[in-house]
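What you see is the complex with one protein chain gone and the rest in place.
Every chain is named by a letter (A and B) in the order it is written, and numbering of its residues begins at 1.
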Amino acid sequence: MARSGGATGAGARGPQAEERAGSGGLFRRIVIGVPFLWLVLLFLVPFLIVFKISLSQVAVAMPPYIPTFGDPSTWWSALQQFSLDNYAWIAGDQLYLDAYILSLVIAATSTLLTLLIAYPLAYGMAKAPSAWRTTLLMLVILPFWTSFLIRVYAWIAILKPEGLFNQLLLFLGLIDQPLVILNTPVAIFIGIVYSYLPFMTLPIYASLERMDHSLIEAAADLGSPPLKAFWKITFPLSLPGVVAGCFLVFIPAAGEFVIPDLLGGSRTLMIGKTVWLEFFTNRDWPVASAVAVVLVAILVVPIAILQRQQEREG
Amino acid sequence: MKSLGSIRRDFAPWLDQAATPFIRFEGVTKRFGNFDAVDDLSLSIFEGEFFALLGASGCGKSTLLRMLAGFEAPTEGRIVLDGEDLAGIPPYRRPVNMMFQSYALFPHMSVEKNIAFGLKQEGMARGEIAERVDQVLKLVKLETYARRRPDQLSGGQRQRVALARSLAKRPKVLLLDEPLGALDKKLREETQFELSDLQYQLKTTFIMVTHDQEEAMTMADRIAVMDKGRIVQVATPAEVYEAPNSRFVADFVGNVNIFEGVVRSVEGERVTIETTAGFDVVATSEVPVAAGQSVSYVLRPEKLRIAAEPVPGPNVVEGEVWDIAYFGPVTSFHIRLNNGAIVKVAMVNATRQGPLQLTWHDRAYVQFDEDAGLVLAE
């Protein structure tokens, strides 16, 4: 809304014209209504069902939980069967707690590692000659278009004991026994950093590129050496990009399934995999739902922060 | 009324008590939240007028224009055009067209398609559209550019396409939002005269929004000076400059000296004012004032004379040359009085040598006639 400066009122324009438009009424209702109903039906309602099932009991039936709401006359008694047993079960079992903590720790660590790699990359891109920038930007985005699964898969061949990385180290004589990297948290870090690098690089690049270069010149002119100018001027101004990037990596990483499953082995049990196992292997849909609800409850705060920040930026 | 600025006006329907206004704003208020963008404003504009809304950004002039176009609805009050209350009529059914500040040319359409757009919406026959497009293109002298797209045009050409597009539907009123704002100075000066001529030729009512007083004064029949959502003065350009009705208008339009003071004596039209700048002013007042009343004395810099030697008579002020700025046609002097007040004087350089020779820190004597300035009782 910066365009109008608000004071001329142009910022708050328009709606009257729309609302008065009689002929646009039906069309307008369709444009709003169809996607709205779709999202309610296929995003909101499913999530409420997850919540409902998290309060149910497991049963040997199809669907494998009770109560179900078939005959309206039994609804009241069905409602009385709801309980918090699944949540108590999760809280009581160290396995789940460990999985949550491990997920958050791994997500936080890999977010930090991604930042450490993405920031210099974004900085290098922003400082590159402007003729290069479009190309560099495309080079960062290009791998993002190729399959996520393929990118994770590529690392297996590199990291496994007889893989290319170990072969290289053996060849160079740096080690005399292959390192065990695959099926450890290190492999998960590599996988997450690799897969989410563009999500961190792009917002940081955007905030660095937008920055007025004369600010740095002004700092230098006022006697600030380059490193100090970076730390006092560039870095604070790029913070919105850093924050957005961190959340864009942290949130999905915390619920990540494919990377820990393929690179982390069976011993590192993150929460995304726990949901998967409860659902597909144990067929305990109520517990799987409860685990999912708790994960969403944990992620609600960072999601809300990210959304507010995006709105302010947009 | 006395002639002002060496101009005699033949077209002045606003002076005719019997004339019916073409457009009337009646007690119009527009509120955005707690902010009154337009505040209980009433205004009449006559058919065939070239009317300018002049004010700083945020004064409500654009909101007023957008309400007339139908993009905003008044919170209170009503707008009447040619006898019809515009309330509830959406922008696409109003007989007014707008030339946008950014020109808003559709980038995916050629010049002729842009111009034909509004005619197509009307459902006009194809042949008739082509004829009308040719006609307006000729009007703005762009006949050979019909098939170009907007990004293949220069800034000045784009401005003319925007003008042609808004004129193509032959609106009852043409609204111009900062029409020359995006042009460079030289082109702006040429276009000002072209636009005036075009309006004179078409006899269409033009309403223009601008923050540029020179633009408003060059083109408009009348100017409404706006501040904080209200109209401060509506008058011809010469009246706004030579007879501002308030300190705000005097200060907003052009360069000015304003002296605060108290009336000491009144003899008919002739009053003596004791100013806070430390000298007395003898002036003819067009408004009745009484002794002891606080007034402002408004004096344009070009209406003062400067001398290196003392001169006799009233309205002579002595001071020190504090600053000199050479503008080409005029040289501007800042004379600092003994009590620190500054008097601005502009001397026309009628000869290449200029009328006198002064340098910084010289003593100087400033003199003005009794009817040079204006007494404002506020």
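Here, contacts are C-beta pairs under 8 Å (C-beta built on N, C-alpha and C of every residue); 3 or more make two chains touch, one makes a residue touch a chain.
Note that contacts and distances are computed from a predicted model.
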| item | value |
| --- | --- |
| Per UniProt, the name of the complex member that is left out, chosen from "ABC transporter permease", "Protocatechuate 3,4-dioxygenase subunit beta", "Light-harvesting protein" or "Na(+)-translocating NADH-quinone reductase subunit D" | "ABC transporter permease" |
| For the chain not depicted, the shown chains it touches | A, B |
| Touch criterion as defined above, residue of A:39, A:105 or A:239 at the omitted chain | A:39 |
| Option from A:57, A:109, A:224 or A:310 whose C-beta touches the chain left out | A:310 |
| Residue numbers in chain B that touch the chain omitted from display | 69-71, 90-93, 96-98, 100-102, 104, 106-108, 117-118, 121-122, 148-149, 151-154, 157, 165-166, 169 |
| Touch list for chain A against the chain that is not drawn | 13-15, 17-19, 21, 23-24, 27-28, 30-32, 34-36, 38-40, 42-47, 49-50, 53, 63, 117-118, 120-121, 123-125, 127-128, 136, 138-143, 145-151, 153-158, 160, 162-164, 167, 194, 197, 201, 226, 247-248, 251-252, 254-258, 262, 272, 275-276, 279, 285, 288-289, 292, 295-296, 299, 303, 306-307, 310, 314 |
